[in-house]
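All protein chains but one are shown at their positions in the complex.
Now for chain A:
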Amino acid sequence: MDPIKEAMLHRSKAAKLERRGRWISFTCISIIVLVVVAIFSFVATRGLATFFDNKVNLWSFLSKTTWSPAVKDAHGAPQVGALPMIVGSFGVTFLSAIVATPFAVGAAIFMTEISPQVGKRVLQPVIELLVGIPSVVYGFIGLSVVVPLIRNVFGGTGFGILAGTFVLFVMILPTVTSMTVDALSAVPRHYREASLALGGTRWQTISKVVLRAAMPGILTGVVFGMARAFGEALAVQMVIGNAALLPQNLISPASTLTSVLTSGIGNTVMGSLENNALWSLALLLLLMSLAFNLLIRWIGKKGEMK
């Protein structure tokens, strides 16, 4: 056959390579999607077994306060009330976010508005290092510094929501700060110039103009920090005291969804009610992380600068 015709009829080497490359990269992305789907389906099947196989009432799971899956109550229903863990998780999450937000926003304002040079040279690396410190190290410091401190100041054992809040505050501070910095630097320069030209002081400009314009970005940062705090396991588990009781105050031993999971899942038999109940907690954790995700998207959509 005529070589030109042949070349026209067959795919060139480059075209084959192109197809192969495209196929390889598509496979990689499919693996990631597959992993996400698998995580949801596996955890959901396990977690829902408590309600379908063991016939636990969803409402009593969410609202009862006694967590001892091995023991049955007077009606023969297993005692799986997850409220103490839910309260614990939300408690440390909200408290640490409340404590961390002013610090994070303050630091971010300092880095973008007050002294960008010091911010870039000193605070930026500090924040990056804080992100890098492994969570077990935070847990260890919490255990050896924060817990004894609380014990000496407030009495009690020192373990509890207050200690958890303190550890999580340091852990989410860098996350919230760096996202707030991004939000603040995204505010156009002429906003500031307009305010200053009207005679506003620097603080008036920051509080009345810059912060308002950057509000959606700051909120996103805070929600990100909360998602991180909600899912953090080991550091919290080391300082919270691990008692599945409804917390009486900030310094009584408590537990979170993650702490019960880490300490419990190895000690139960697969497929038993004790085990299924723990998987339900994992499912709850998964759904909450999904909820945080949706919240972030919603804020992003609402706050889009037009």
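Assorted remarks:
Keep in mind that, in the parts below, a contact is a pair of C-beta atoms (placed from the backbone, for glycine too) under 8 Å apart; a residue touches a chain by one contact, two chains touch by 3 or more; residues count from 1.
Definition applied: contacts and distances are computed from a predicted model.
The chain absent from the displayed complex carries the UniProt protein name "Phosphate transport system permease protein PstA", chosen from "Xanthine dehydrogenase YagR molybdenum-binding subunit", "Phosphate transport system permease protein PstA", "Heme exporter protein C" or "Carrier domain-containing protein". Checked against the full complex, the candidates A:A38, A:L58 or A:M215 give a single residue touching the omitted chain, namely A:A38. Touch with the chain omitted from the figure is made, among A:L83, A:V99 or A:L130, by A:L130. Annotation: of A:Q248, A:S272 or A:S289, A:S289 touches the absent chain (contact as defined above). When the missing chain is restored to the complex, the residue among A:I86, A:I109, A:V187 or A:A277 that touches it is A:I109. What chain A contributes to its contact with the hidden chain is residues 14-15, 17-18, 20-22, 24-29, 31-33, 35-39, 42-43, 46, 102-103, 106-107, 109-111, 114-115, 118-119, 122-123, 126-130, 132-137, 139-141, 143-145, 170, 173, 177, 200-204, 206-207, 224, 227, 230-234, 237-238, 258, 261-263, 265-266, 270, 279, 282, 285-286, 289-290, 292-293.
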